[in-house]
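A protein chain is absent from this complex, but the other protein chains hold their places.
This part shows chain A:
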Amino acid sequence: MAGVVKAPAPGAFAITPHKVSLCILVHTYASPSQISVPFPFSSVSQHNRLGLYLLALTKSCDDILEPKLDQLINQLREIGGLLDDWLTDHVTSRLSSLSAPDDLFNFFNELRETLGGPDSGVMDDDQVILDPNSNLGMFLRRCILAFNLLTFEGICHLLTNIGIYCKEAISSSSYEHRLDDSGNDLESLSEYENMDLNLVFKKINEEMEARKKATEQVSFHLHLPKDLSTLVEDVEVFADPKPEHNEKGGESSSYASGDLLRDVDPDGGVFLRTNWQIQGYLMEQADAIEKHGSSFTFNAFELTLRQLQKLAPEFHRVHFLRYLNNLYHDEYFSALENLHRYFDYSAGTEGFDFVPPAGSNDFGRFEIALLCLGMMQFHFGHPKRALEVLTEAVLVSQQQCNDTCLAYTLAAICNLLSEIGFSTTSGILGSPFSPMTNVGTSLSVQQQLFVLLNGSLKKAESLKLKQLIAANNLAMAKFGLTHVQRPLLSFGPKISMKLRTCPIVVCKELRSGYHLISDFCCEGSTMTTDGAFSTAWLKNLQKPMGSLVMSQDNGSGNNSNPFLFFTQPSSIPGSVLQLVGSSYLHRATAWEMYGSAPLARVNALVYATCFADASSSSDAVVVHVKLIQHLAAFKGYKEAFAALKIAEEKFLCASKSRILILKLQLLHERALHRGHLKLAQQVCDELGVLASSVTSVDLELKTEASLRHARTLLAAKQFSQAAAVAHSLFCMCYKFNLQVENATVLLLLAEIHMKSGNAVVGLPYALASLSYCQSFNLDLLKASATLTLAELWLSLGSNHSKTALTLLHGAFPMILGHGGLELCARAYITEAKCYLSDPSFSVSDNPELVLDPLRQAADELQALEYHELMAEAFYLMAIVYGKLGQLQQREEAASSFKNHIVALDHPHDADDPFLS
């Protein structure tokens, strides 16, 4: 209650009944005898197994509360094998024999004998004596010390608590029975639960029900042309978590509600685990919240936290966890409230790993509060607010000379700037209090971002914050991917301006992340991983040991393999793994952009297989999206939709929007290919709705939506409108410096003009797009631009077919090596058209030169159901066959042509799992 209780007192190790029974077990395990395998044990392995179990018990951190006696007995049953009866009896009889304070004194005196002296090295080999510096030895010593510190009243309390602890075990063995028969008892119990707890129960029930509903009726909402209001409703269905794929959350909720009935019972002793174990538990939960996002059960965890707060009011970390929980469930106000509360109580000096040991100054670390507040505002979509707060954070950390925080803040600002499309930051960063006062205000946002990134990286390097360095490297890579690194200020003679992005730099930045892992491997384990392994091991006690190696937990839940406990546990913290993983993700994106589809796919696959456990749900979604897109482009829609279905089940609630967008994209593309323009327009509108989201503006999505809009218009042959949309899109992209999008939009414009029959107007657009692609190293896009250019030349007249063919052949390696089905088919058809329109080319001389590409094209388009292009291919084929005089083949090709034309004109809903 003292005014400032900052760090928990070191003596936060209270002796509890559970620890007493552990002591009994340790005593049994290491009873001072002369034989190598002490009395009750029949084999060394049995003996070792108990030892391992005890070790795990002292370390595990799966809950805030210590296990009850019956839980302990159950676990002993698993572990003890033949010995189980003996062990259980021993523990219970020993506990119940403690009936007077003096018994406790004697018991702890006895314990002391199991500990060896300081010179325990010179012991008889056969004798079992606990090394006082071993884990169990330390535990025992702490228990003895804690007991010795107890006052007489404390000992009395311990005694009564042991009584309750034993009584509970006896009564709870007939727990269900008790609930059934004694109506009176139940009534008093439920009356005792105060109102708001009941409310929470109700909420949990509701949540469960909602989830059930969600699993039952997940239907896509496109089966009928509905208006947008229903769309919104349907989207909300996705927000509900699904229990099967959320093992962790489900578990926590079940035990939380189960425990509660007993734990709040005033007669029952409620004992917290040690401080250290709770910290571990909370850290684990924090990871879980981040990993599972909104699928993490809100109420159950909130209940646990509330209980913890009641039991340990000075344990301020709880408020931070509450903040996190609220943050990931989009509860703005309570998140804000809890954030402030946490920092008010802790002054930022509790629980942050990167805080240098305080003592140098005693004025708190409130800059961290600002940093967190800024990130929170960003998360909730208030970038401007966030920037203000972060600017203040920079200032305060400079004043307090907290370079670490400064580095992190700068990184956060960089993240903010790169994520949010500010057209200008003047007035925020340009103020005299801007983080980098030496930077003039005339710079563009990108330039400022570059300066900040460099500054942050340097800070992180000088402070040796490995994770931050890696994160900064990634940010740098991301920046380098899409931006030209112009020299900032050029004085004197002009430095030669390199107007290209630099893939080598990107690669270098991405690679530097690896050093992180090797560094962490040598650095030894941290407490959470340690505790987490113990926890996992204890949880899996029920499973037969033989199958442990095989068990992979059917892939969905956490498969932190229990057998790892026996081998050397990997000591890499989850956050590091996450960083390394996201470097793979970046790599995949980079390759995607630079145009190597196979490499992109490989990297995405590496991420999905190796880092799935460590990744946050949003990253995992991104990878799935990438892989599915890849499937759609290379294997056709059928497979893509099958994969999408799996992904949808997996991430039902996590990042609904990401998956939803992907689904819309795929649907749109297929509708376009099939010529189902109405549907295409509808899907496009839905995308537009998502893009105009209320929370924050996602530029990427916005460009995507209007790009697709233009495409739809193009397919509907409304050229002028399509051109107008594309034009305004280009303006926007130019304003926000979205270079890759610029190239794409220019290419689209070229296509629009080509299709509208204005090839001459289209040419400059295609050339401009080409030059963009060149300077940003977008090889695949460049190939596709070249293809368009060839098409343009071709449509200028047959005398240009040679030029077109040369262009096309130049781009062929890239297209065939990395392009998707559509691109390849288009290239083949164009090639055939080039030959056919070439006056010097005669079909009868070399029919295969034309027929082969056409057949290839037809094959590839089959998977895409791209009726328009297929029709074209068959039409050309029919002509060629006609010229060759092969009438039967000609008829076949012609009938195929007719089929596709009919299909194009009368689009019908084929068998479609997503539309029905």
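The definition used in the following text is that a residue touches a chain if its C-beta (ideal position, glycine included) is under 8 Å from a C-beta of that chain, and two chains touch if they have at least 3 such contacts; residues count from 1.
To be clear about the criterion, contacts and distances are computed from a predicted model.
Q: Have a look at "EF-hand domain-containing protein", "Serine/threonine-protein phosphatase 2A 55 kDa regulatory subunit B", "RNA polymerase II transcription factor B subunit 2" or "Cdc23 domain-containing protein" and point out the UniProt protein name belonging to the hidden chain.
A: According to UniProt, the chain not displayed is called "Cdc23 domain-containing protein".
Q: So one chain is hidden, and I want to know which residue out of A:151, A:609, A:840 or A:888 touches that hidden chain in the complete assembly.
A: A:151
Q: Out of A:29, A:320, A:345 or A:611, which residue would touch the omitted chain in the full complex?
A: Within the whole complex, the residue contacting the unshown chain is A:345.
Q: Identify the residue among A:369, A:506, A:672 or A:787 that touches the chain left out of the display.
A: Missing-chain contact among the listed residues: A:369.
Q: By the contact criterion defined above, which parts of chain A meet the unshown chain? Give residue numbers in ascending order.
A: 1-6, 8-9, 11-12, 14, 151, 153-154, 157, 188, 191-192, 194-196, 266-267, 270, 272, 275, 310-315, 336, 340-341, 344-345, 347, 349, 362-364, 366, 369-370, 373, 388-389, 391-392, 395-396, 399, 431, 433
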